[in-house]
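Complex shown without one protein chain; remaining protein chains in place.
To keep things simple, chains are lettered A and B as they appear, and every chain counts its residues starting from 1.
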């Protein structure tokens, strides 16, 4: 991995921990986050800093396997970091008690990669589920709310279907309707475009944008579909190497001359993010001896 | 509505379960003499109780009136002491009654046979905790054979 140093046009480098008091405009503030799976065996984040502005669409991008989904789970309090703080609207998520955490979770929601609809409930009941769990509204009011949410994602006609009868794009939209059922302040989208055909991808892009602008919901989109997300994001973080390596608006990123940013945005196979998983040189492994003539790393 | 059918099915399931319990309780189990009924205790000392066990029946003329509830060794010479729990329904045994350890059939279980004694003004009735004096021990096959051989030898 090359080290990133030197000034980059229009880019704020995030190598130094930036300690700032929580800004009222930032809904989620992550500071100095260290996280490792399996009791420290697999390090995922090391000194990660991130601020997610309120009411904006923030994209978190990075190569696969870099821990983007893990980041969302950390914000949701499903995982606990080894070090650092994650402030959601001023509450430090890792230190909340169980009941306080559940209270905060009512203010956020997450759209899972698979949609995660409850397979034993119909689309209607899926969307009514959070309402029935967390409110004492009467069935008529719940029905009205559910129909409105379904209308927002264009699935009002599919309310009686079971999740198994929906296509991939439709089930993600139904899950989106469920995610906004309680009018959360924050929606986290986990790879919302993965495995979608171009049309449903366009539909979801449009939905994220319109939910953000009409309801003012803060959105965090974790993805590696660069082209789609750059059209809607207000703020982009690129995560690699266990921390944020670049951030800024889409325009700023496009003008960046950082090799990693360019590799990622252009989708080049090899570059700062190596094509090969860490391994001894091919010659050494195949021939059993080291050949010094630059044959080592393929690519 | 589907949840109503579910509830009905579960309801039937519970009813069948309770019916099974009733069937087992009333048809298969011994309800005439339950451990919960009113009982009193009698004691008897034997020389030898043979194969008598706790929970062996106590019978009067073949009718079960109680069960052996405890077997211990008692006294200076370690005589087997049998505690019998008898149903309160049968509390009119005189202290001239006798008990013996009997065997049901040739290979069967051993039980206690209780023979009620005569009743007149001079005898008292057995109460809770009383001892039955007149006891007859179990027949032990080896002893019988030994006696038989001994008497053969004397001839």
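Methods note: contacts are C-beta pairs under 8 Å (C-beta built on N, C-alpha and C of every residue); 3 or more make two chains touch, one makes a residue touch a chain.
FYI, contacts and distances are computed from a predicted model.
Chemist: One chain isn't displayed here; going by UniProt, is it "Acetolactate synthase small subunit", "Intermembrane phospholipid transport system permease protein MlaE", "Dihydroorotase" or "Xanthine dehydrogenase family protein subunit M"?
Modeler: Result for the unshown chain: "Intermembrane phospholipid transport system permease protein MlaE".
Chemist: Among B:24, B:73, B:125 or B:140, which one is in touch with the chain left out?
Modeler: In the full complex, the listed residue that touches the missing chain is B:24.
Chemist: Which residue, A:48, A:110, A:174 or A:245, contacts the hidden chain when the whole complex is considered?
Modeler: Considering the complete complex, A:110 is the one touching the chain left out.
Chemist: What residues on chain A make contact with the chain left out of this view?
Modeler: Against the missing chain, chain A presents residues 73, 76, 78, 102-103, 105-106, 108-110, 112-114, 116-119, 129-130, 133-134, 175, 182.
Chemist: Residues on chain B that touch the omitted chain in the whole complex?
Modeler: 3, 6-7, 9-10, 12-14, 16-21, 23-25, 27-32, 34-36, 55, 57, 64, 107
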